[in-house]
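A single protein chain has been omitted from the complex, and every remaining protein chain is retained in its original position.
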Amino acid sequence: MSRSRRARLAPLAGALAVLLVAVAGPSTPASAAGPGLRAALIVEVGQTVRRLCVRLGQPAVSGKELVEASGLEQRWDGGALCRLAGTGPAGGDCFAQYPRFWGYWIGDGRGGWTWSGAGAATSTVRDGSVQAWVWSEGPDESSHRRPPALTFADACAPNGPAAGASAAGSGGAAGGGAAGGGGEAGAATAAGGADRTTRSGAGGAGWVSLIGGGAALLAALGLVALAWRRRHQA
Amino acid sequence: MSARTAQRALGSVGARGRLVLAVTSMIGLAGFAWPLLYGARRAGPDSAHAADAPWLFAVLVALLLVIVAVEHAAGRLTAKTVAVLAVLAALNSVLRLPGGVAGFNALWFLLIVSARAYGPTFGFLLGSFTLACSALVTGGVGPWLPFQMLAAGWVGLGVGLLEPVPRGGRAEVLALAAYGIAAAVVYDLVMDLWFWPLAVEGPLGFEPGIGLGATIGRFVAFHLATALPWDLTGAVGNAAVLLTVGGPALHTLERAGRRLRFQAVPELVELDQPATPCASPAAPGDVTREAPEEDELDRGGKPSDRRRGARS
Amino acid sequence: MTESRGLAPLHPLAWLVWLVGAAGVAGALGNPVYQLPLLGVLTAVYLAGHADAPWARAFPLFLRLGVVVLVLRTVLAAAGGDAAPPVLFRLPQVRLPGGVAALGGPVSAGALAGGFRNGLTVLLLVAAFGAFNACVSPSRLLRLVPGFLFEAGLVVTVALAFVPQTVIGLNRTLEAQRLRGHRLRRLRDLGPLLLPLLAGGLERALTLAEAMEARGYGRHRPGAGQGRGAALLGLAGLIAALLGAFALLAGNAAWSARALLGAGAVVVAAAAAAGSRRSGRTRHRQERWRRSDSAVATAAVAALGIVLAARLAGSGDLGWTGAAHLGAPGFAWLPALALFGLAAPVAAGSPR
Partner (left out) sequence: MIRVERLSFAYPGSGGPALRDVDLHIGEGELVLVVGASGSGKSTLLRCLNGLVPHFSGGTFAGRVQVAGRDTRTTQPRDLADVVGLVFQDPEAQSVAEATSDEIAFAMENLELPPAVMRRRLEEVLDLLHLAPLRERQLASLSGGERQRVAIAAVLAAQPSVLLLDEPTSQLDPQGAEEVLGALERLVHELGLTVVLAEHRLERVAGFADRVLRMEAGRLVGDGPPREVLGDSPLAPPVTALGRLAGWAPLPLTVREARRQAGPLRQRLRPAPAPARRRAHGRPLLEIHGLRVAYPGREALRGVDLEVAGGEVVALMGRNGAGKTTLLRASMGLTPASGGRVRLGGRPVAGRRTSELALEAGFVPQDPGAALFAETVEREVAFTARNHRLPRSAVAATLEDLGLQDLQERHPRDLSAGQRLLVALAAVLVAGPRLLLLDEPTRGLDAPSKQRLVELLAGRRAAGGAVVLATHDVELAARIADRVALLAEGELVASGPVDQVLSESAVFSPQVARVLGGPWLTVAEVREALEATA
């Protein structure tokens, strides 16, 4: 009796074990697609414009996390950036050199920029986002220097892991960011091949998903109809 | 009303039982408060686990309840306690049915009064069992259930805080009503904290790594915006019912507690051995009269023929 | 409370496995191409298997809750002021008092899509629980309660058995008081309704307790130390698991955290095993485990396994991480087919 009972518990144990592995396992569901997630980070100090392609650990991170993942030397005070890549006040008051400070811009991906008055901790960065930090003078967007018109593709090579190399004038602080899950463009590791084939917008994949998803949906609806009919015949 | 003694439905809980309850409550609290703790932390590479957290903690809290049940129920619940728990849980679930009596959700009222009458540990169990029973009746089993059970258990347990309030009299009812308001508000707040990471995202949503202050700020804003009006009406309703019905309900429960005698200890009067039946020193009627009369005479000094009257 | 009509009733344990599978799959999906068919599958399972009882109304109720969350998440995500391109339109921005957050501003397609798919995930999880609730009767569910939780299960069983009587009692009391001129107008008028119900219930509790005692309840009391020792062991395991979980969430010390979580789980399992061995209580009702139960359980575990594996391998765009590009989501056939493994309960039983 107890043997058969144990046998019955086996599937439950199996299902739980699968879940446990998923939760505690090496690579989690939510971060599984990580290798394919990238965002562009533009850092401008004087004449130097760095274009960094940062790998994201999860589908959505904050602007602050984006900078953190870049591996650049930095210091924060809450959502405000005090010092980045060696520029900015080293200690104490973040705005010690006001009106000179790190301005925060959010790109539209086509080269346009929006000044962000809110802190970087509350903004959202997704795959394909472009953000910029500019060390400049001026209290708001009218006087602060606007970043150059750069797109996502200017920092990250399209559809592949080997993003374009850093723009001119970059160099210096190379990211030691392997542990941070990101790094300067070029240092990013290759993403899984499987990811590329199903990548959205990649050629015929749209058709595949349209047909496949449609078929699955139709099948499911058929199942619903079947169950409905059986119910109402009974 | 002279001093009434609490009829504890559960025997002495003991240091160990209290420790288990305390530790499980601490862990359970962490299960609720993870968004706050987690929100305060700098997110690392695995911050993606935020999505798994509600489910992980649901399992964790469910296991906690199992442990509380084993510690406080397994082999310890007498037939009387089981029966009273079951009857009150059923009554409570009925009062919690959608719509309820006159649209009022009387769940907290009965739980608080029962915990006051039969002890905080009983209150913890009653709170948990009520939610379990109610979920089964209405088909409300879900990942939220372990959290609801734990939180309702706390509401029952927390009545123990009122232990210094003297029994009987207006002060007791007032204290219970105040507790009723606090309990309803805190319960809703705590359950909302569980629901919050699932329910919203964006500027009012949970987001890892934005700092404790910001997390709390966002949560409070969300709670104020979505739940507070309902919470407050519920809490005020609770207090009102506790004020008007709390006293009599407490009486009813305490009467039943005396009748049930959770810890009945019979007094066995030794007659002489059957071998010498003629040497009986006292008529049996005398024997029972010799028994110490407990202070349980009804008002007006008339003896109640409680069980006899109701039964035969 | 009749059992399901449409199907030979599945073993509650099979349903539990199905639930774990369904919830796991729902949690792993972020791509509407899979999510919408899954919603269909869950609905079909509900339609085929639900009973004609009050608790079977759970599914539609749960769906409604899920839709509320879906709308809430989508709207609030859209109002998050996310400026990542492509921005669809702009809303006027409102600052909340206290500087907690700002609502409105640019509405990006990515935020909208992200909110939608996250909301859909919650909807699916809730729907899985709804279907489970609607298809398994509470009393059968209670038979899954392990032996070491017998007393707790008994309390709930007895309470459930008392609920119909209590509802009748409530209506009777309501009427009896109306016959005495009572009218329910204010909160204080609740007293004459609640108090007789309470007093009557407690009188019944007395008889019930006597009846239980007379029928041998509590006869077997194992050494209290044993079971409670297991409880302490379980508690220790849970503490370990909790610490592991937090470490994992915090993202530091990744491997030690996982080890801690895993070890905690193992200790808890060991405690449960030790605890269940202690109970000598026998059970009258043995639910029969049929072949259909094995089929449902296997299909559910397989569905979960395939979906999780696909996600780990990054195939099939299960999480639809390309939401920001607003391109068409990716698709792969294997995980899509696996979803239909969860429909096994529809096919498992022949109509009775």
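Every chain is named by a letter (A, B and C) in the order it is written, and numbering of its residues begins at 1.
Throughout what follows, a residue touches a chain if its C-beta (ideal position, glycine included) is under 8 Å from a C-beta of that chain, and two chains touch if they have at least 3 such contacts.
What you are looking at is a predicted structure, and each value in this text was computed from that prediction instead of being measured.
Shown chains touched by the missing chain in the whole complex: B, C.
From the set C:G24, C:G66, C:G130 or C:G200, the residue in touch with the chain omitted from the display is C:G200, counting the whole complex.
Contact with the chain not shown here comes from a single listed residue; of C:L91, C:A176 or C:A273, that residue is C:A176.
Only one residue from C:L19, C:A152, C:M212 or C:A310 touches the chain missing from this view: C:M212. Listed by residue number, the positions of chain B touching the unshown chain are 79-80, 248, 251-252, 255, 258, 261, 264-271, 274, 280, 283-285, 287-289, 291, 293-300, 302-312. Although one chain is not displayed, its contacts with chain C can still be listed: residues 1, 139, 154, 157-158, 160-161, 164-165, 169, 172-173, 175-183, 191-192, 195-196, 199-200, 203-204, 207-220, 280-286.
By definition in this document, only the chains that are shown with their structure count from here on.
Chain A and chain B have centres, each the mean of its CA atoms, that are 46 Å apart.
Between the CA-based centres of chain B and chain C the separation comes to 23 Å, rounded to the whole angstrom. Touching of two or more other chains is recorded for residues 43-47, 49-52, 56, 203, 214 of chain B. Those residues of chain C in touch with two or more other chains are numbered 27, 80-81, 101-102, 111, 114, 248. Per the touch definition, chain A reaches chain C in the complex via residues 1, 4, 7-9, 11-12, 14-16, 18-25, 27, 29-30, 32-33, 35-37, 59-60, 106-110, 114, 116, 118, 122-130, 192, 194-195, 198-201, 205-206, 208-210, 212-213, 216-217, 219-221, 223-224, 226-228, 230-231, 234. Residues 16, 20, 23-24, 27, 30-31, 34, 37-38, 41, 43-47, 49-53, 55-57, 60, 63-64, 66-67, 69-71, 73-80, 82-91, 93-95, 97, 101-102, 104, 106, 109-110, 125, 129, 132-133, 136-143, 198-205, 214, 217-218, 220-221, 237, 240-241, 244-245, 248-249, 252-253, 255-256, 259-260, 310 of chain B are the ones that touch chain C when the two sit in their complex.
Listed in rising order, the residues of chain A touching chain B in the complex are 23, 28-31, 34, 57-58, 61-62, 64-65, 68, 78-79, 121-122, 179-181.
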